[in-house]
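Worksheet: the structure to be examined is printed underneath.
With one protein chain held back, the other chains of the complex are shown just where they sit.
When the chains are written out, they are named A, B, C and D in that same order, and each has its own residue count from 1.
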Amino acid sequence: MNFWIVLTVNSITFGGLLFLLASGFSLIFGLMRIPNLTHGSLFMLGAYVGGSIVIGLFGFKLNFWLAAVLASLTVAALGALIERFLLRQLPGDQLAQVLVTLGISFMAADFCLMVWGGDPMSVATPEGLGGFARAGGAVFPLYRLAIIAIAVVVAVALWLLLDRTRLGAMIRAGVDDPDMARVVGIRVSQLFTIVFALGAGLAAFAGIIGGPILSVYPGLDQDMLPLALLVVIIGGAGSLLGSFVGSILVGFIYNFGQALLPELAYFVLFLPMLLVLLLRPQGLFGRHVP
Amino acid sequence: MSEIFSADNRLRFIALAIALAVLVSLPFWVSGIYYINVGSQILFFAVFALGLNILVGYAGLVSLGHAGLFGISAYATAYMLQHGFGHTSAIMMALVVGVASMALFAVLSLRSSGIGFIMITLALGQILWGLAYRWISVTDGDNGIPVRGRPAPFGYSLTDPVHFYYASLIVFIVAVAMVFIFVRSPFGAALMGTRDQPRRMNALGYHVWMIRFYACLFSGLLTAVSAILFVYYTNFISPQTLSLTASAEVLLMVISGGPGTLLGPIVGATLVVVIKTVVSGFIERWNFLLGAIFVAIVILMPEGIVPGSARLWRLVTRKRTAAPPAPAATTERTP
Amino acid sequence: MSALTISGLNKSFGGLHVTRSVDLDIQPGERRLILGPNGAGKTTLFNLITGELTPDTGTIKLFGQDITKVPSRDRPHLGMARTYQIITLFGKDTIIHNVRLALLGLSPMRWNPWTNLRRDDRFTETGHKALARVGLSHIADRPLSQTSYGERRRVEIAMALAQEPKILLLDEPFAGLSIDERRDVHKCLMAIPRDVTIVMIEHNMDVALEFAEHITLLHFGEVIVEGSRAEVVADPRTREVYLGH
Amino acid sequence: MSRKVTRRKFMAATAAGAALATFKFPAPAIAQAAPFKLGLLTVKTGPLAQGGIQMEQGVLTYLKEKNNTFGGRKVEFFSADTGGSPAGTKTKVQELVERDKVDAILGPLAAFELLAITDYIAQNKTPMLSLAGAEDITQRRPNPYFLRPSATSAQAMHPMADFAAKELKLKRIVTVSEDFAFGHEQMGGFQETFENAGGKVVAKIWPPLVTPDYTPFVAQIADCDGVCQGFAGSNPLRFMKTYASAGLKYPVVSGETGGDDALLRIMGDEFLGMYSCCPYTLDLANDSNKRFVAAMQKDFGVDPGFYAAGLYVATQVVDEGLKLNGGKSDDRAALTKAMRSVKLKDTPRGDLSFDQYGNVIGDFFIRQVAKEGGKYVNKTLKTYKNVSQFWTYDEKAFLARPVYSRNYPPVKS
Partner (left out) sequence: MATSALRLENVDAFYGDSHVLQNVSFELGEARMLGLLGRNGAGKSTCMNVGMGLLSARRGEVSVFGEPVTKLSPEMIAARGVALVPQGRRIFRSLTVRENLIVAARKPDAGSKHAPWTIDTVFAMFPRLKERSNQMAAHLSGGEQQMLAIGRALMGNPRVLLMDEPSEGLAPQIVAEVMTTIRKLKESGLSIVLVEQNPNLVFDVADDIVILNTGGVAVVSTPAALRQDDALLRQHLGVF
């Protein structure tokens, strides 16, 4: 009984973390049609930068939350540079975008190795969240529950941004019909840089938030990227709801698959992605894009 | 255009003869078996890249799951040998498994093209990786499967690195010849037609799906062949061989050299293998270098090293005798 | 027997009804012009005839054979060829190779992976003949990227002709051409023998009217007027569609 | 930022190595002046990198102590990063053997890396001293060129199981370890001895080597009075954290990697009270160890653990073996034989000798994690002397049984 409860709660927390990661991927893939394979690297970079600030590796120390914000901003700026100087050169050429982002991910992985070495970095749980919540004989770490809350907050904030602000409407207009958006005076290219930076910042934020659970180590990027891909393809690119549902779904498949079907854990993990691609290519909540 | 060398025939013949002579004589002038082994790796990775190039270059279908196919053939070989079968049956089984998996891949992924194809092959590749990694009872997971010994065709043991090099060279030459003939054949022309204008090809009476399917099988065959050489070379197979990074690496070979050319994947394979093995001994940040090369090629020389240098060469030698060609637009819109 | 018989053809995308109960009957050797303003459903009708789209209801018969369910790739083998309004050629290849592909499409040779296509004289010779019909055989070996727009239009037609079709569907063969180029294309079309049935979509009436003896006017996916050139031109409904009275 | 000695940096630092930094084709060697070439296969990336970096530091510490000279011969040191993958190990071992033509190889780290190259090593007749598990290389499929101066995977687990059953009085244990050869063999050895002593292994859980989140596995731990974890590299940290955050309180026992001294500086309270058994312990009070620990702290700013000590000792064995062989390294078989005949007293791990298969016979220490003066320490509770890879079992009977594996011994229902 305990086993089921713990695993269920963990599926949701893991799903929450995945949402933080995948929502940025979904924004970039869904809105800009860029299959950004650096997303895992941005996640890892965020975790490293954030973790380093927390333990004072750069000569100054900040608390966990400030470090998270600073790391996200740093990586967002990096994302803006990548978009501006590399991806901007390849409008609409998805193959070239796949290749360039892959190349950048090679470089990023090696860069992290150079700066932080092979030693894993463990990020301490932020103060006040080290405790437990108990319910019905099961024990839940507070920090993991906090991740659920953070994911919900971020989801709502993103939804408000995209759905309730002029900026969000402009972004959606730019996606709907970039030419017309420019005709009505929207600077679409600038907007896309913002979207890419936002996505990158979200990935970095997910990285640092995940730090206390996953810790940071070389290869983290390659572990997370396929999960982000899974979520977005299952949920539907560009759909916030899709990312949310997809994340929780993948959280469940991942946790229960590992525990109940260890030999086929990765098979059952990627099978839904294949099924969705074959049967509903736009994803469960995606709009069909011809 | 599928003309590989645009120079005249005699020049082409001389270049070919020199290349062949260099390859055949390599063991005599390279000191140390280390570099001979690097040569073998270049040869069988070139076969792998040639196989992927059938899809990427000639069919316009970009696969990010080819390492999975490569791995499944390698595992098939290792599994058969581990279970006491001989080399012949292991190799046969690997070929059958490789081509059959490719057929399954094709049936699932040919429903779409473009980014959809990339994503489906990526998912399939990850599934195979996941099976290799976690289906412990068959693959022994991270431990991998060791392969003991190499075959000795006609009593010529491939355990000797030089012998293995020549075996790889023969396979490589056969593969290059096959691709060379294929590209010039009517079917090759049809395949390239489906790459450039699938809709038009359909309207001209071609069965686009079937053409792509057969191309996949050919690609799968070359992939399986290279995987067999690989597994005998390393005498070992483990899940890392099937990873997304491995798929990306072979794609890098094709793209960097020049997709849709015969020479491109060979040059690309040489580049990547040399950076991975030789250069990595001197430059610690070789992974960074590989990524940087990747990015630079896509941005600066999107057609790849071979066509890119050919273009530069023409620019230098011909000094603009002809008017600059118009952009090769194939589809125009009218208002 | 009619060359092409279409009856009760309907097609809608989502809620949009683009083809409404279209009936057409085209005799062998006929030159038929399909007219209509933008969005009248002309290209959709072509795509239904060639099988690139599947009709919701209705049947299409080619020389009496029901081809409604025949896949589009098999229709060229039954004697149907088409050109595209948006030029759809193999831009990286030579002109002759474009025509060769058209010829190869109908030959069992297309599955052959070992002979050298370029050395196959049959395709090259026949290809040259087809190019001669559109006046391009002298530049057959020129890469398509170095040809003019008008020449490409003619390559489109040469490819269709190379397939020796019994019925030829031309989708705006004059679109985007200059006056001189238009004259060249017109000449090519006039030279096509009468055993080929031709159905043409065209906006440009100056040339098209000269060419077609039968006209079908489509509007909002429906056949509004059909008849001889004079009848359609005189019909007040034509005037309404075009001049808005 | 981690302090890493890269290959290039080190080469530049050693006089003999300076010339090697450039591309070179091998020149004919002049017998006397020829330096002794020592290769290292280690892991500097991925979850095992934590140990791999210490391995290199262990070698460098010994080389520095001996001024890069073994019995009058200069030592040229080649270090290669396998990336923790079998395929990478194969490539790198070829580089060391075929290109650099090393006389002996230290490493690799992991059993699954070793398994990938053991045939190659035998074929190429290069002495290899590894701390990797892979039991059978010194048991049922011995490799004449192989030495293991550290421990087989199960060697530390036999005493640990003995201690858990007899002194901790544990009855029912769940084992958790990485799903690869080292983990399988560790847990097999633990189970065998633990069940012989009257305990019972109720479940064996196998997370993959790379597991972002251990919760799905930790959630399966139930119905027991103790846990045996066999994680390696940095994984013990992440496992123990998840274990504690799931609120589990069962006592935990572990092997040399699970409670490695090198992890002490990054441990948290979740480790307090954990037992481990190791062929090396930081608090061993002999001269050799004091010298070693001081040098490691001075040069690298870290406390050494099992990986650093293991490689320090392995290098020591190479040095001694070369001396016993009269400084000659051309006859690799003789060199290997000489190394296997080495008997050492003054090593950081205490007394050491080899059995006929090239595996170490030495002391194993049971320790417990405690907190002293704000720092975590492993306090030695008991020392098992002269433990062989066969523990107390009869060698013949032991070898007649299958090698420890994922399913051997099986879990009895």
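Details
Going forward, a residue touches a chain if its C-beta (ideal position, glycine included) is under 8 Å from a C-beta of that chain, and two chains touch if they have at least 3 such contacts.
All values reported here derive from a predicted model rather than from experimental measurement.
Of A:77, A:135 or A:169, it is A:169 that touches the chain left out of the display. Among A:186, A:241, A:264 or A:278, only A:186 touches the chain left out of the display.
By the touch definition given at the top, chain A reaches the unshown chain through residues 166, 169-170, 172-173, 175-177, 179-188, 287. Those residues of chain C that touch the chain absent from the view are 35, 37-39, 148-149, 152, 172, 175-176, 178-179, 203-205, 209, 232-233, 238-239, 242-245.
Throughout what follows, only the chains that are shown with their structure count from here on.
Under the touch definition stated at the top, chain B and chain D share these contacting partners: A. With centres computed from Cα atoms alone, the innermost chain of the structure is B. The geometric centre of chain A is 50 Å away from that of chain C, both derived from CA atoms.
In chain A, the residues that touch at least two other chains are 113, 262.
Within the complex, the chain C residues that touch chain B are 50, 52, 72-77, 82, 84-94, 97, 100-102, 104-107, 109-118, 120, 143-146, 149, 152, 159, 163, 172, 175-176.
By the touch criterion given at the top, residues 6-8, 21, 23, 25-26, 80, 85-88, 90-91, 94-95, 98-99, 111-112, 115-117, 119-120, 123, 178-181, 184, 206, 208-209, 406 of chain D touch chain B in their complex. Put simply, chain B touches chain A in their complex at residues 62, 64, 108, 111-112, 114-116, 118-120, 122-124, 126-127, 129-131, 133-137, 243-245, 248, 251-252, 255, 285, 287-288, 290-295, 298-299, 302.
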